[in-house]
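One protein chain omitted, others in place.
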Amino acid sequence: MRSVIDIVDLSVEEINGLLKTASDIIKNPKKYSKKCKGKKIATLFFEPSTRTRLSFESAMLELGGSVIGFSSASSSSASKGESVSDTAKVISKYADIIAMRHPKEGAPLVAALNGDIPVINAGDGGHCHPTQTLADLLTIKREKGGFDNLTVGFCGDLKYGRTVHSIIGALSRYNNVKIVLISPNELKIPSYVKEDVLDKFNMDYIETDSLEDSLPSLDVLYMTRVQEERFTDRNEYERLKDSYVLNKEKLNKAKEDTIVLHPLPRVNEISIDVDDDKRACYFKQVENGKIMRMALILMLLDIAKKDKSKFTLNDNKIVYNKFKCSNPVCISQTEQELKGMAKPVDNGNYRCVYCDKDF
Amino acid sequence: MRSVIDIVDLSVEEINGLLKTASDIIKNPKKYSKKCKGKKIATLFFEPSTRTRLSFESAMLELGGSVIGFSSASSSSASKGESVSDTAKVISKYADIIAMRHPKEGAPLVAALNGDIPVINAGDGGHCHPTQTLADLLTIKREKGGFDNLTVGFCGDLKYGRTVHSIIGALSRYNNVKIVLISPNELKIPSYVKEDVLDKFNMDYIETDSLEDSLPSLDVLYMTRVQEERFTDRNEYERLKDSYVLNKEKLNKAKEDTIVLHPLPRVNEISIDVDDDKRACYFKQVENGKIMRMALILMLLDIAKKDKSKFTLNDNKIVYNKFKCSNPVCISQTEQELKGMAKPVDNGNYRCVYCDKDF
Partner (left out) sequence: MRSVIDIVDLSVEEINGLLKTASDIIKNPKKYSKKCKGKKIATLFFEPSTRTRLSFESAMLELGGSVIGFSSASSSSASKGESVSDTAKVISKYADIIAMRHPKEGAPLVAALNGDIPVINAGDGGHCHPTQTLADLLTIKREKGGFDNLTVGFCGDLKYGRTVHSIIGALSRYNNVKIVLISPNELKIPSYVKEDVLDKFNMDYIETDSLEDSLPSLDVLYMTRVQEERFTDRNEYERLKDSYVLNKEKLNKAKEDTIVLHPLPRVNEISIDVDDDKRACYFKQVENGKIMRMALILMLLDIAKKDKSKFTLNDNKIVYNKFKCSNPVCISQTEQELKGMAKPVDNGNYRCVYCDKDF
């Protein structure tokens, strides 16, 4: 049995397979409309995320399956103190696959390790959100034909934006992708992303604070939100905020075939006058997210049909119960009787297997 | 593409068509049980309304379709500040039709103008609730055979009751309908309803404060709730409240074939001892609401199939961005970058197109 917690759980071949299934779904939706007849997805959303939840639900419905679940912790048994592990074991008796959103990092991994059905991470705190990355990849693939040789700009909050780190990681597996990192100084990409991804895979990248200067060179512009709360200096925020807002005027500096992505929801970082420009692809991204979720559900149910063995990590480097993770939003802080899991990393340190924070 | 925001968006012919479809659904429910196979309704309820939400959901299920959605703003992305416009654009990728309840007046219109699928207003603040009116109309039609020549009494809060204004508007299109307006002085029908509807269409109407005196003349009695909060003078409320409560004793003064309607939920304005009287039709109204919603969903999906163009207002009298609406519950107060829309009205003033308040 397989589960998808992090985008790196999928090989390049598997991602290419999902992209191919997606193409086929787009061409022949009817062919897929009964593929999951009699199957149920459980959407376990311990915090609200309408877009992601409804994407999974419409994906399953378009495959002919059905849906059970909850949309916030307050309407779940979590308020009675049930562990994530027990919830996963219980839901395994009701459904065929789980999509889980949880504020604690690592919670979907705990569910995958304890339940009897595949788990898809639908976002665990600031940690991973692999199906967002799948949506991004299908959008780039459909709009640009592929990934090799593209120049991809990321603009806004590159420090906290997990979607950015995840898509950069996914792009690192393709050839000659150039990365342009556009952000204020406060929100530059963390050094571990540089070390673990950009440098490790010899990616060509530059860092800049100017969206306008970068725009003409980009094939893909990935926008994210710059939140006031991230700034220590309010004046700095006021000075900078407008430079990271994309409007029609700025977009005119981009190439004719540049595409603009955004993981949504946006607040005002993309002006509404951009929406009608043919380069604006963020609502297409929404549709592509649904289609990739359909492809992923199909893949995981197919594997689960053949291989009913429990999901395991199969990593002989994991050290059990030796370290206690100190990340306050790690699931290991709250989950009852959870065994600690750590993995050695290059610099001699250890990293929590649940939340990927180094000790 | 068509959307239904206000009951006046439907012509008399269309309403008659819906009533005819409803009759056929009642006769042959099986014939309709797969009409929406593969279709999804999104019930976007930014404030709770179980009865209306479940009515739309059961309507879609009885048509063979399925449902996605949320039942309160707290479990939606609205808490992350997403605009109604973006929500509509996103949901257009997931579903085939939207039923939207929103506390802000005009929100469903914003959704209709920006999404790519039909929108049904399931109640926007105190503004419109067209499917309630459709439920009322089907109930009168089924119980009384038609609308012409009826004497229809409205009792209770006629000032704030949007359902009352709406059904009076709908009845104005039929012949020789007499209206009896029964309310305390504080809660009399607003003058604009008199001017815009009763006088404009030459309807025969009287105003009175006595339910008991009016009862013998009525073919239809439409009850609404009198809320204590509406009164400035608490003594006045205490003095009056019982006279607007319908009980078995008072009902005995009505004709044998008078029918009693109520939009529900009731609190105590209709005594429970009335429920078993054959004249009590408020639970039939609930069923009729479901059936009319089925008919409306069918009609809108049918139009959307033939005409995929975006919903527009097509009104060359609309003035854009000239006036700012001051109604605190108008969607134009909160929605990001929304263009102002106003229409000239008879007295030389302008009226907000979103919430219908005059400037």
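Note that the chains are named A and B in the order they appear, and that numbering of residues resets to 1 at the start of each chain.
Basically, a residue touches a chain if its C-beta (ideal position, glycine included) is under 8 Å from a C-beta of that chain, and two chains touch if they have at least 3 such contacts.
None of the values given here were measured: they were computed from a predicted structure.
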item	value
Candidates A:Ser66, A:Ser243 or A:Thr334 - the one touching the absent chain	A:Ser66
Among B:Ser3, B:Thr21 or B:Ser71, residue touching the chain not depicted	B:Ser71
Omitted-chain contact residue, chosen from B:Arg2, B:Lys159, B:Arg173 or B:Arg266	B:Arg266
Of B:Val8, B:Met203, B:Val286 or B:Ile303, the one touching the omitted chain in the full complex	B:Val286
Option from A:Ala95, A:Met223, A:Ile259 or A:Ile331 whose C-beta touches the chain left out	A:Ala95
Absent-chain interface as seen on chain A, which is shown	38, 40, 42, 66, 68-70, 74-77, 79-82, 85-87, 89-95, 336-337
Residues of chain B in contact with the chain not shown	33, 48-51, 54-55, 57-58, 61, 66-67, 71-72, 74-75, 264-268, 271-272, 275, 283, 286-287, 290
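Simple rule for what comes next: only the chains that are shown with their structure count from here on.
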item	value
Separation of chain A from chain B, taking each centre as the mean of its C-alpha atoms, in whole Å	41
